[in-house]
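Note that one protein chain of the assembly has been removed; the remaining protein chains are unaltered in position.
Chain IDs A, B, C, D and E follow the sequence of writing; residue 1 opens each chain.
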Amino acid sequence: MMNTFSVTRTVRFSAAHRLHNPDWSDERNRAVYGRCANPGGHGHNYALRVTVTGPLDPESGMVLNVTDLRDVLRAEVVERMDHRNLNTDVPYLAGAVTTMENIAMRIAEQLAEPLKRMGVRLSRLELAESDRNSVTLEFKDS
Amino acid sequence: MMNTFSVTRTVRFSAAHRLHNPDWSDERNRAVYGRCANPGGHGHNYALRVTVTGPLDPESGMVLNVTDLRDVLRAEVVERMDHRNLNTDVPYLAGAVTTMENIAMRIAEQLAEPLKRMGVRLSRLELAESDRNSVTLEFKDS
Amino acid sequence: MMNTFSVTRTVRFSAAHRLHNPDWSDERNRAVYGRCANPGGHGHNYALRVTVTGPLDPESGMVLNVTDLRDVLRAEVVERMDHRNLNTDVPYLAGAVTTMENIAMRIAEQLAEPLKRMGVRLSRLELAESDRNSVTLEFKDS
Amino acid sequence: MMNTFSVTRTVRFSAAHRLHNPDWSDERNRAVYGRCANPGGHGHNYALRVTVTGPLDPESGMVLNVTDLRDVLRAEVVERMDHRNLNTDVPYLAGAVTTMENIAMRIAEQLAEPLKRMGVRLSRLELAESDRNSVTLEFKDS
Amino acid sequence: MMNTFSVTRTVRFSAAHRLHNPDWSDERNRAVYGRCANPGGHGHNYALRVTVTGPLDPESGMVLNVTDLRDVLRAEVVERMDHRNLNTDVPYLAGAVTTMENIAMRIAEQLAEPLKRMGVRLSRLELAESDRNSVTLEFKDS
Partner (left out) sequence: MMNTFSVTRTVRFSAAHRLHNPDWSDERNRAVYGRCANPGGHGHNYALRVTVTGPLDPESGMVLNVTDLRDVLRAEVVERMDHRNLNTDVPYLAGAVTTMENIAMRIAEQLAEPLKRMGVRLSRLELAESDRNSVTLEFKDS
């Protein structure tokens, strides 16, 4: 029986965004993104669930201290996105249409280094813009 | 034993907003509203819980059909606010700083007439911008 | 500063029902109750929140033991309604159209005696058929 | 670092059902299904979470528009099951005991074609009849 | 139409406690408090919902800044109770059996002064030890 240990932390942030591809006409933006293309934008209470995987330290009985994971997520995500506009205020989202998929991918890239330094591997990242809609990135062991 | 019958319907909408009083300096806006004054704005998944009170119709066994209440809330609130910017896109919020209190009060004014036509009284209106923050308006019987 | 102490317990039950007034034509049932009048019925996970009010016992530090309140709700509500059909299987709902309002009122009548014997007063009863729809009965102090 | 992109949409519907295998005696039905075999049936607020997997369109920044996924789920599931009796009112459940497993499998079969036409693969389907009970179907990449 | 404006903030804390009246025998403690009297104690994720009522400031559009309310609740409740033992670690609970009722009452006393200094009135305090059990204190206007 082979098993894998993971630890998951959820953080939340409230942000505005608008789906808009500057290379497209307004008509095409409206056709592809619907109401999400409204010029004034809209917003969400986002929930980000980050899962890290690693060996269990037999002495501490932990994969990592979930408080340390929380601190990384606060520094890299909440401090930068909460009460901000994702289209204009977050340097590491620059140039991306702020879809759930793109935001999730950029967050994953941003977290890779700090998590590696903590000795764990980012295995799953779920970003939900509501109780009904979410995207999930799963990272297989290489 | 005197009792009161109420029916509550919850609707949700996702919107952007920014707290900004145009009569104030940027410094004062920042001092009073904190991060909520960020120029790019932010956003929320709002939950609106509207409670109406009235006599029980003994034949139908209902105060009102909750589907009718839903239809009013969709027409007067969700259709106008969902995937919009509350500072710029909602005519009946014009001129108000978009605090929870002001949004709730304007929604209550907007709902008064349609609810009266349905034979019920608006008795309570709760607007939550997250699971942690909400405002409540309670209307006493005159 | 006058204050009131209340204790609230939530119980859940899963039941089928159908809104149908036998004194009405099928057309009128459909017009008033919409999809809720479908002949095959439908169902819900109901949540019942019962609030009782009373003096604080200074010795025990409780209004009542919430476990005792739970036991009454299980005996009078859950045991009788869970995994049942509210139109046919619950004697104390007989003759009532199974609207949220009527179910709530009949439950309140059923609970009045047992709660009085426990030395508390039923002050509020909320019955929700989903996260979006609920009815509330409030009982004022006589 | 190999990764997989998924999008999940949750829809809800309220339905009645009863667990009953017509090839069995009443005794055996009761022994296997317990209270779920009660003749009058019972019901639930079901939550269906459907996950689709596919390549990220670099231009739109989406795997698919979650609104399109919602529309498929409304047409194929909610419109057919909400406020219905799953034992008698849903053609594509005919002949199946309405366990969570069977409902989930039939929904998966019903969704396969429309999702393929949208260019995505159904990778996971979770059907919950309450906050405590659910079944999950996972579809491995062929 | 007379109305009342309220603002509600929810905070959470995780704590251990045990119900035990030192003036009683072990038998009586067990008879009154049941499993809650287990000598090793148990614990909960508590949710505290504090509601304050006051006039709407027409200039700011707020009753108070909910961030200020949060800061008071963090200082007076979360900092003192989170990851603590309520029977031994919280000076202002000393001498009280740590029932939900007594905890709620002591918190209300603790909050009265700081809230008065902020120009609002504590009108309601709800303490929940789970999704199923809660107590509510309501303070009428004098």
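To be clear about the criterion, a residue touches a chain if its C-beta (ideal position, glycine included) is under 8 Å from a C-beta of that chain, and two chains touch if they have at least 3 such contacts.
None of these values were measured; they are calculated from a predicted model.
Visitor: Need the list of shown chains touched by the one chain that isn't shown.
Guide: A, D, E
Visitor: Looking at the whole complex, which of D:E27, D:E113 or D:E138 touches the chain that is not displayed?
Guide: With D:E27, D:E113 or D:E138 as choices, the missing chain is touched by D:E138.
Visitor: With the missing chain put back, which residues of chain D would touch it? List them for me.
Guide: Counting only chain D, the missing chain is touched by 21, 23, 32-34, 96-102, 105, 108, 131-140, 142.
Visitor: Footprint of the hidden chain on chain E, which residues?
Guide: The missing chain touches chain E at positions 12, 14-17, 35-36, 38, 40-45, 82-85, 87-89, 129-130.
Visitor: Against the chain that's been left off, what residues of chain A make contact? List them.
Guide: Answer for chain A: residues 1-11, 51, 56, 59-63, 65-67, 70 touch the chain left out.
Keep this in mind: only the chains that are shown with their structure count from here on.
Visitor: So what angle, to the nearest 5 degrees, turns chain B so that its CA atoms land on those of chain D?
Guide: That rotation is 180 degrees, given to the nearest 5.
Visitor: Between chain A and chain B, what is the separation of their C-alpha centroids in Å?
Guide: 30
Visitor: Nearest whole angstrom, what separates the Cα centre of chain D from the Cα centre of chain E?
Guide: So the centre of chain D lies 42 Å away from the centre of chain E.
Visitor: Name the touching chain pairs, would you?
Guide: Those chain pairs which touch are A-B, A-D, B-C, B-E, C-D, C-E.
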